[in-house]
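Here is the structure we will look at, set down as structure tokens.
What you see is the complex with one protein chain gone and the rest in place.
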Amino acid sequence: MRAPAEPAIDTSPSVGDEVKTTTCYMCACRCGIKVWLKGGQIRYIQGNPDHPVNRGVLCAKGSAGIMQHYSPARLDKPLLRVGERGSGEFREIEWDEALDIAASWLRPIRERNPDELAFFTGRDQSQALTGWWAQQFGTVNYAAHGGFCSVNMAAGGLYTLGGSFWEFGEPDWDHTQYLMLWGVAEDHDSNPIKLGLGKLKARGAKIVAVNPVRSGYGAIADEWIGIRPGTDGLFAFALIHELLKADRIDLDYLVRYTNAHWLVVRDPGGPEDGLFARDLDGHPMCAVDSHRFVRADDVDISPRVVGEYTLRDGRTAVPAFHLVAERYLDPQYSPEAVSERCGIPADTIRRIARELAEAAFDRAFTLPVAWTDAWGREHDTMLGRPVSMHAMRGISAHSNGFHTCRALHLLQLLLGAVDSPGSFRYQPPFPKPLPPPNRPGKARQANGVLDAAPLGFVHGPEDLVVDADGGPRRIDHAFSWAYPLSAHGMMHTVIRNAWAGDPYRIDTLMMFMANMSWNSSMNTAQTIAWLTDKDDGGDYRIPRIIYADAYASEMVAYADLVLPDTTYLERFDAISLLDRPISDADGAADAIRHPVLEASKQSPGRDVRGFQSVLIELGARLDLPGLVNEDGSPKYRDYADYIVRHERAPGVGLLAGWRGAHGEVEAKGQPNPEQLQRYIDNGGFWRSEIPEHARYFKMANRGYLDWAQRMGFLGHADPIVLQLYSETLQKFRLAAQGHGATQPPEQHRERVATYFDPIPMWYEPFEGAQVAAGNDFPLSAVTQRPMFMYHAWGSQNAWLRQIATRNWMYLHPETGARYGIGDEDWIDVSSHHGTITVQAKFAANVQPDTVWTWNAIGKRRGAWRLGKDAPEGREGFLLNHLISDITPRGDYANADPVTGQAAWFDLRVRIAKAPVAQASSPQFPSLAMGEADDAPLRYGAQFRKQREDSTQ
Amino acid sequence: MTDLPPPSKKKLGLVIDLDTCVGCHACAVSCKEWNAGGFAAPLTDEQPYGKDPSGVWFNRVHSYEVAATEGCASSATPQPPMTLHFPRSCLHCEQPACVTVCPTGASYKRAEDGIVLVDEDKCIGCKLCSWACPYGAREYSEVEGVMKKCTLCVDRIYNENLDEAERQPACVQACPTRARHFGDLGDPESKVSKLVAERGGVDLLPQLGYQPVNKYLPPRPRRSGDAPSPAPQVETLDTAALPPLLRWLDRVLTR
Partner (left out) sequence: MHPAFSVILFTTLSGAGYGLLLWAGGLILLPALQGRAPAHGAVVVLWGMLLVLGLMLTTAGLLSSMLHLGKPMRAWRAFSQWRTSWLSREGVFAVLTAIVVLALLALIGAAMLGHALPSLGMIAPVLAAIMLLLALCTIVSTAMIYASLKPIPAWRHPLVVPVYLVFAVFTGWLVLMTLVNWSVLSDEALGVIVLVTFALALIAGTLKLAYWYRIDRQPLGATRGDAVGLPGREVGVFERPHTQDNYLNREMGFVVARKHARPLRAISLALFALVPAVAAWLAWANPDWAGPVFTLATLLALVGVLVERWLFFAQARHLVTLYY
């Protein structure tokens, strides 16, 4: 068909010599990829259509994997610091020496006091290993990145629903008719959310975005609600107020699946005030008429949800729902009352409430799926409530985020919209019992091993990790009275506290995959100072820093010993159900990464190792109990070996697929030496479908509960009661009010009593409340994730950095006019903590009292081997310089008082025109970590040449 | 040959759904990735790690703000302001002046399927075709000295080394919201043609007469319903006299 003059072209060229399937790690979403290799080089990376996470699609970051793998910022060899910390002067050493040094630092610590090692990891996905390793080492000072990330979301959910937003649940993309997105720009479920939004769009379901900024998902939403930061709780309460007022709530759902009808003791001042009324066996009670009380978990009863009841012991009690209705029906939560603070017209609030109810109730539907509930009753159909929600850091990165998150869950519960068809759905292994059973480890056994992994969930004051005086026992103050439910630890406080010796001095700070001297710390400039500060004796106040990174990040310069990791295409990894699973609502799944390229062949002299393997070898050198055999020999060859052979509990290992000697069983079974190969053969992942009848109402679905128990997700198959009212929180409040054996030290009493409200509350975020006095900082300032960049690590990528080589401070033109600022003017942005000078840009798609910028585009000069004059360092900037790590008052970390979650988005600023500048400020001395070759990059020319040579 | 072939029956192209596009740049980067080593390799990047990085991209994603509309007499409902994401690549026009202006015959439109390509062996790098394209779809590389452009992934869509399901442009394969569709717009029965018909797909700058094959599906009207809502539902109980929650007292619930 070619016209005579057309050149002949090859429309069917060979794509590559081989294609390997593995898991992407350009971000934490963990999509399946197919990597095409040609002549030993990467020709193309595509999504794996069979993969449950991304179903073949691939995001911008994933598509730029080639440039990440071949990044000139890759580290090649272990490094030992020779210059001053931060100078970037290192000596290349061999692995043997590196491991010797690390072991020689850590061995005495373990003998002396294991807590002197603080081991903190960032965007890591191997917490199942790292947490366990810390436990073997015996230090309580371990955490992963969740504390500065979104623990409010996790804890808010896990203490309310036994599951959560984040990546632990998802909207019912196939059935929902109404989706509310609260403060979501991207999230970890990057591709699944986009796939889902595409589905909703195709179906014409309504999407509402609640977000001060209308970008990304907000752009395609049917309705954008440009809320003022930090006020979502109020908005949610007003919605609840309206629903209650109009009696548009699902009471049957509430009594069936939640503790709405459980009686709460009303005994102000009494030791059990606010606890559930229980029978002699400890079972919570409910009222079925004015003085008949039965076990709340009885079935086929008609419990009361309101009213005041006199218990047999004479105390009064009210159902939990009564307290809820009482609180939110109060006029202080009417749309009119919250409208101004939230910046949302009262009419809009009323309408949204009505729309939610319409979606949930008037468009209710049934799925023709028969199922059996937890109590053995059979149902022919499943009643659907097609209204769903998803929320992320816009909610959680505030100091009132825990309660706001609970407020959203409360709203969902009132609509009967948790794990009903069409609503928010759990992804296995969730739901978990409430609270999740694993408590933080705090005592060392005789062999030095901690009694449990350092991170967990406290069930009451007795689980706190505090000393005899109630002071913190962890370097980050997690699980202390200041931040009792800090389930993920508090990465953002480690460096300050280690420097200050609060509560004690540590010896070695070991970090992995966390850029803590730059974009992932608050108060960056001072953090840098703490990392390099010396005591009177001339020694660093943080004596030793070991850091594992794959690239020449800002943090590398601050390490004494650098352990170079491989790229994600060169190592084994386990994406484990014990860690952060990749399940979806219809199935459980896990996955691996495996080397598709050989690290040593990527460039001459390159000698890097997967950090997990290094950790295992280091553990063996230290004779850590779980890591050596009886005879002291290393128990595991490397991480791959550990993945296959390590058993957390009998039959339970990191991977659930193809267990048993021949790969014949799932989830539980003896290790299978062929397991990794089975994964590789299956495209790198394993997935097991939940039986159809078990896919909804998982908290009370017999089919699901039994399945989950069989899979090892649940210790028992009892139904999980969702908690409108949190007795756990009340226990802390009671302690603060002077009850019980474990009570907070005086200085924390009022705080604990205030913020451990058993039903969701709202308060002004701390920074706003504490600087409001002079009203000096009238604007909120927030960051957002750019979809095409992953934190710090995207800018070294030749393709991604072209999309955003720098950032601006976006503000509404009206805001500009208000402060005499013109488009693209340079401005001073000041918080109570400091000032930065940056370039402004007008955009009207933002709430006018909010300014914002993309997160982590700004780079320190010299880092990532970018050119010294790269715009990332010149015009790019970090908002972090303005974000203090402590409250304006200086009494606590800039964090949520319940969970310790870093309150990044509480930031309040003022802006003013600055003199025209060439570069943003502050600027720091350029790091000397080498500069990449800046000659034109002609990646791919070699493939064309090969093709043309072969056809000649 | 810069003479245009007679109109082909098959008109391959893309349909891009602006109602669904979230502006994630996945299509742009996956395009870059495939084509960097493909038919038009390389897609050279200058100053890749330096001051002014700039490279050849066949697909670029813009973001705009669209002002609110009043809604006029013709009953169009008022629309709130919108943020619009807009990916831009070659539209494989039916009347592509980029082809006819080419002095060398390097630019051509395939007779078979209408794909507009550059034969880099003939291109002298005069840039005229890029001037002739109103859509900015041509990308010149100073380093290579030749013009490059979207190939509609001609080396994927017919590629027998790929699974049949994967014989589609890289950008379509990657798009996480599935806002991009590929197919034969010359066939009224094709999925893409039907989508265009159903959703009122449009040509960009039709007044110029280039007759783009690619179509854009405009954003659906926003349903924010800014009309004031009726007064809150009338309470059945006298809320002043009785705490409203008591209405739930007699509710017979089943657990």
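Order of writing sets the labels: A and B. Residues in every chain begin at 1.
As a convention for this text, contacts are C-beta pairs under 8 Å (C-beta built on N, C-alpha and C of every residue); 3 or more make two chains touch, one makes a residue touch a chain.
Model, not experiment: these values are computed from the prediction.
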Can you pull out the displayed chains that the omitted chain is in contact with?
A, B
Among A:Ala514, A:Val721 or A:Ala843, residue touching the chain not depicted
A:Ala843
So which of B:Glu33, B:Glu94, B:Glu139 or B:Asp184 would be touching the chain we can't see?
B:Glu139
Had the left-out chain been drawn, it would touch chain B at residues 1-4, 18, 25, 28, 52-57, 60-67, 69, 83-84, 86, 88, 97, 99-106, 122-128, 130-136, 139-142, 144-147, 202-205, 207-210, 216, 218-219
In the whole complex, what residues of chain A lie against the chain that is missing from view?
215, 802-806, 843-845, 871
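The working rule: only the chains that are shown with their structure count from here on.
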Interchain centroid distance [CA atoms averaged], chain A/chain B, Å:
32
Contacting residues of chain A [partner chain B, same complex]:
1-3, 5-7, 9-15, 38, 43-47, 49, 54, 56-64, 66, 72, 190-191, 194-195, 197-198, 201-202, 204, 206, 214-220, 222-224, 242, 244-247, 251-252, 255-256, 261, 298-307, 321-322, 325-326, 329, 347-348, 350-351, 354-355, 787-788, 796, 798-803, 805, 843-845, 865-867, 869-871, 931-934, 936-944
Which residues of chain B touch chain A once you look at their complex with the stated criterion?
1, 3, 5, 17, 19-26, 28-30, 32-39, 41-55, 57, 63, 65, 80-85, 105, 108, 110-112, 117, 119, 121-122, 143, 154-155, 157-162, 165-166, 170, 173-179, 219-220, 222-226, 228-229, 232-233, 235, 243-249, 251-255
